[in-house]
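In this view, the complex is presented without one of its protein chains, the others remaining in place.
Presenting chain A:
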Amino acid sequence: MKRYFLLSAGFFLLLMLSHCGTARRGVPMFSPINLENPAVAKGEKIFMAYCQKCHPGGTAGLAPAINNKPVPGFLIRFQIRNGLGMMPAFKEEVISDEELDYLMAYINELRKTDKKDIDLD
């Protein structure tokens, strides 16, 4: 049980720390998102149809940010399918399994996009 506690505490700490970094990605602040992978490019369109309105560019808006969320991709996929809190579930008849693969490819690209040239001043 101690291990369980430490894991939870660690996750909670990660969640808190995630708010220290910016969730902004891509232009105009940073380099463009790499869309060379066709799956990422297809995923961008799916993101625009279902995610953009609440998470503009993957940042917070109506809903929390995605880009700096310290959870693995499979949990995001689970949340998309099943919903969480106010977020509705997007079932297979709305986003097919293939489309969800594309969407996750885009979200993963967003999350890992380099922001070394950050200028927050």
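As a convention for this text, contacts are C-beta pairs under 8 Å (C-beta built on N, C-alpha and C of every residue); 3 or more make two chains touch, one makes a residue touch a chain; residues count from 1.
Everything that follows uses one rule, which is that contacts and distances are computed from a predicted model.
The listed choices are "Thiolase domain-containing protein", "Glucose/arabinose dehydrogenase, beta-propeller fold", "Aspartate carbamoyltransferase" or "Glutamine transport ATP-binding protein GlnQ"; the UniProt protein name belonging to the chain that is not shown reads "Glucose/arabinose dehydrogenase, beta-propeller fold". The chain not shown here touches chain A at positions 1-2, 4-5, 8-9, 11-12, 21-24, 26-29, 44-45, 48-49, 52-54, 56-57, 59-65, 84-86, 88, 119-121.
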